[in-house]
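With one protein chain removed, the remaining protein chains of the complex are shown where they sit.
Letters A and B mark the chains as written, and numbering starts fresh at 1 in each.
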Amino acid sequence: MDGWRSWFCGKLSSWGPPLTPDQLIALSILSPAVGALAIALIGRNNDAGYNPRDIVTVIATLITFGFVVKLAGPVVAGDRPELSLFEVLPGLAIAFKIEPLGMLFALVASGLWIPTSIYSFGYMRGHHERHQTRFFVCFAIAISAALGIAFARNLLTLFLFYELLTFSTYPLVTHAGSGKAVKAGRSYLGILIFTSVSFLLLAIVWTWQTTGTLEFRPGGIVSGHFESSRAILLLALFVFGTGKAALMPFHRWLPAAMVAPTPVSALLHAVAVVKAGVFTVLKIIVYVFGIEFLTDGNYALWLCYVAGFTLIAASLVALTKDNLKARLAYSTISQLSYIVLGAALATKTSIVGGGMHIVMHAAGKITLFFCAGAIMVASHKTEISDMKGIGRQMPFTMFAFFIASLSIIGLPPLGGAWSKWYLILGALDAQQFLMVGVLIVSSLLNIAYLLPIVVNAFFFPTTEVEIGGGIKEAPIACVASLLVTAFSCLILFLYPDFFLNLAQMIGEF
Amino acid sequence: MMEQLPALQVVLPLFSALLCLLIRNKTASRLFAVAVSWGCLAIALILLRTVQETGIISYHFGGWFPPLGIEYRIDLLNAYVLIIVAMISAVVLPFGVGHWGLSIPEGREYLFFCAFLLCISGLLGITITGDAFNVFVFLEITSLSSYALIAMGRNRRALRAAFTYLVMGTVGGTFILIGIGMMYLETGTLNMVDIANRLPLAYGSRTVLVAFAFLTVGVGIKLAVFPLHHWLPNAYSYAPATVSAFLAATATKVSYYVLVRVIFTLFGAAYIFETLRFHVLLIPLSLLAMFIGSTVAIYQTNIKRLLAYSSISQIGYMTLGLSFASINGLTGGLVHLFNHALMKGGLFLVLASVMHSIASNEIDDMRGLGRKMPFTMAAFVLGGLSLIGVPGTVGFISKWYLVVAALEKGWYPIAVLILLSSFLAVIYIWRVVEIFFFREPAAEKSIKEAPLSMLIPTWILIGGTLFFGLQTEWTAGVAGSVANFLLGGLP
Partner (left out) sequence: MQWLGLWHYWAVIILMMIGLYIVIARDNLVKKVMGLSIFQVSVIMFYVSTGKVEGGTAPIIPEGGHDLVYSNPLPHVLMLTAIVVGISTTALALALIVRIQEAYGTVEDDELNAIDGAAL
C-alpha cells in the first residue's frame, strides 16, 4: 500500500513542467482568472454555433485541474506548500498554504469544473441562453475564488475570496435578467452579504483583536483566549456568518438561487459555493477552534442540534416540493448539514466523514442537477409530477439519476456510503446517539424524496401521448458529462483511498 | 526653491486663479488649470517625502519669526491631507478634457476654472497653515469659491443650494472666527503650536470651553456632521458634476482635518476626551449619521443625492473613528479620509460621465445603462463595493480599523452597529445596480460609452480603491503614524 502510494504521489507531482510549489499555487489560482480574461477577449457574440471561447474554456479547466493535481502529490506526501504574497494590514498577509482539507476541496472544485463546462456548452445552446460569454467569464472567476478559499492560509485571505465568490456568482444567479431572477439575486446577495459582513467579519475581527493572529493552526488559535459563553458566541458568529453553509435559518438563498441556469446550480450550488461554505466551517472548527478545545468545553454541542434540525427539516421540506430543482435544493441544504454535523461532532472520525462528504455529495449532487437540466433541455419539464415515464424517453439520463440518488442516500456500492459510514462512526465516537438516529432517519427521508422520481420515470406510463415515443435525449455534451459524474460515484466507492487519505490527514497542518 | 515649496503650495494656485481671468480662452484656461493642479500634486508629494525624511517643516513669511509672524507648519498629518486635496484636484480637473459638457456654463469657462483654482488654493491653505486666523481666511476663500462653483449648476435649484450653503457656511465660518477669538483672549497668540502650549494653563476657564464649543459647531457645519448636514445634499446634487466630485472628495476632508487639529493639537486629546468626555456626544451623533444617512439614501430617486446622503453616513464613520481617541480608531478615521476621497470622487466622476451621456442623474433615466456604458457602470459597481466595505477594496480597510478599535475598547454594540450599517450600504448600492443592469432602457436612444478623457480619471480613482485596498502601507501606514504622533500623550 505504501509503495503504491508513494509511486502515485510521485506520479502526481512529476508530470508536466517542473514548477516549484509556490509557483503552482499562484498558477492554479491565476489560471481560471486568466482564462476568464481570455474568454472575455476571445468570446464572440455568437451564442448558437461554434465559438472559440469554448476551446479556451476547456483549456483553462484542464490547465487548472492539472496544476491542482500536480500540487496534490506533495500534499499527500506530507508537504504543506505555501505562498505569501503581501501584507494587507500589519501582520495580516494575503497568503496561501495547502493542507489536506483545502486540497480536497480544490480537487473537487477544479475537477468538477471540467464536466460542468462541457455540460454548459450543450445546456446553454440547447436552452438558447443569452450572454453566454459573460456566463463563462463569471464562472471562471468563481472557480478562481473557490481555489483561493481552498488554499487560504489565514482567515483574512479566506474572507477576501469568500466575498469574491459571492459577487462573482451574483451575475450567474441573475443570468436570466428576468424579474424573478433579479429578486432571487437580491435574496442571494442579501443573505450572503448580511451574514458574512455582520457575523463572519465581526468574528474575524474579534479573533484578531483577542488572539492577535488569524493564521490557521493545528489545534486552533482561540484556546486560552476564549472560554465558556464567549467561545460559544464566537463559534455561533463564525458558523452563522458562513451563510454559504446554508444552516437554518440562513438557508433561504439556496432555493432562491435555483432560478439560475442549471450548470450554475450544479457547480455553484452543489459544489463551489455551498461547499465553500461548509469547507469554511470545517476549516474554522479544525484550525481556528481546534477539536480538543471544542470537545473539552463541549462548545459545539448546540451546533449538533442546529445541524441535526436543519438536516431533518430540509429533508421534510424537500418531500413537499414538486419542482425538481427546488427539491434538489432542499436536499442540498440537508446534505450540507451532514458536513456541518461532522464538524460539530468534533471527533477525528466525524471530521473525516465531513471531509469525505464534501467529495461524495459533490459527485452525486452534480449528477442530479445535470439530469434535472438535461430533462429541462430535452423535454422542457421542471415539475416532478410531469416526469412520469420519462425514463423511456431519456434512459441514460434517468439511469445516471438513479445511480446518483443511491449515492446521496448512501447505499453501497456508491461513494456516498463511505462518508455516511464515517459520520455515523463519528457520532458513535462522540456518544451522540441522538445524532446517529438523525443520520439514519435522514437517510430514510432521502430515499423517500429521491427514489419516487426514478420509480415514476421508469415504471409509470407517460401521462401524455408521445408521438413516436423513442429516445429523445439532451445534447450529447450534456449526457456525456452526466454519465461521467455518475460513473465517478461508483469509482469513488471502489477507490476512496486517495480522498480518504487526505481526509484522515485533516488537522495536520 | 526647495525651501519655498510650502509657500508655493498655496501661492501657485492662488495666483494662477487670477491668471485664469486674464487667459479667458476656455481651452487654454482649462489646460492651464490642469497644469497647475499637477504642479500642486508634485509639490505636495515632495513635501510629504521631506516630512517623512526630515520631520516637521516650519516656514515663516516675511522674516517674521513665529509665533509673531505667520507660520506654515507641515507635519505628517497635513502633508497627508495635502496629498488628498492635490491628488483629487489633479484627477478631477483633466476630467473630460476636449469635451465641453453640460456642466460648465457656456462663455464663463475661465471663471469656472478661476473659482476652481481658488477653491484648491483655499483648501491647501487651510491644511498647510500653522496660524489659527489663517485657517479662517482660507476657509472663507474656499467657501466663497465653492458657493460660486455650486451656483454654476445647470438646474436653477443650484442657485438655492448655493444660497443655503452660503448662509450655513457663513454662520459656520463666523463661529470658527469667534472660537479663534476666544482662544486668542485666553492665550494671547494665534500660532497653533503656541496656543497648544499655553492652553493647558487655562483649562479650567469657561472661555476655553466656549471657544471649543464654537469651534466644533463651526467646523461641524462645514464637515456636515449629522444634525448640521442640511446644506450638503442639495449642494452636492445640483452642483456641476465635476464640482460635486471635487467637493465631495476634498471639502469635507479638509474640515475633518481642522476638527482633528483642533481636538488633538490645540486642545489635546486628554482634555477633550477625559475631562470634557466629548465622545459621549460625538459617538451617538456619528452612529445616527451612519444610520440615518444610509437609510435616507435608500429612498432617493436622484443618484447624486443618494451619494450625498451616503457621504453623510461616511462622515459618521470618520467622526466615529476620531471619537475612539485610540490609535486604531484614529487610524481608521484618517485612513477613511483618503479612502472615502477615492471612492466618492470616483463615484461622482461616474455620474459626471453619465450626465455627459444622458443629461440626467435621475435613477429612473439610468435604466439599463450598464449595457450601454459598461466601463463607466463597472466603475460604479466597484466604487459601490468599496462603499459597502467588501474586502479587497479600501472601504474594508477603514472598517477593519474601526471595528478593531471598537472591540479594543470593549464597545461591542458599536462594533456590531458599524457592520450593520454597511449592510444598509449594500441596499442602497444594489438597488441602483439592479436598475443599471437589469432594467430595459427607457427608449432606444443612441447612448455611447463615455469618452476616454472621462474614463481614465474615473478609473484612476476607482483603480485606486482596489489598489489601496490591498496595498495599505501608503495609506493606513501613514495614517497610523499620524495617529501615533497625534496621540503621543495618550496611552
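Rule of thumb we're sticking to: contacts are C-beta pairs under 8 Å (C-beta built on N, C-alpha and C of every residue); 3 or more make two chains touch, one makes a residue touch a chain.
Keep in mind the model is a prediction, meaning the values are calculated, not measured.
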Chains in view touching the one left out: B
Candidates B:A151, B:I312 or B:A325 - the one touching the absent chain: B:A151
Residue among B:A7, B:V97 or B:L159 that touches the chain left out of view: B:L159
Chain B residues that touch the omitted chain in the full complex: 133, 136-137, 140, 144, 147-148, 151, 156-157, 159-160, 162-163, 166-167, 170-171, 173-174, 177-178, 181, 184-185, 190, 233-234
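The working rule: only the chains that are shown with their structure count from here on.
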Centre-of-Cα separation between chain B and chain A, whole angstrom: 44
Residue numbers on chain B that touch chain A, as the complex places them: 385, 388-392, 397, 399-400, 403-404, 407-408, 415-416, 419-420, 422-423, 426, 430, 434, 438, 469-473, 476, 480
Chain A residues within the chain B interface of the complex: 86-90, 94, 156, 159-160, 163-164, 167, 174, 177, 181-182, 185-186, 189-190, 193-194, 197-198, 201-202, 205-206, 208-210
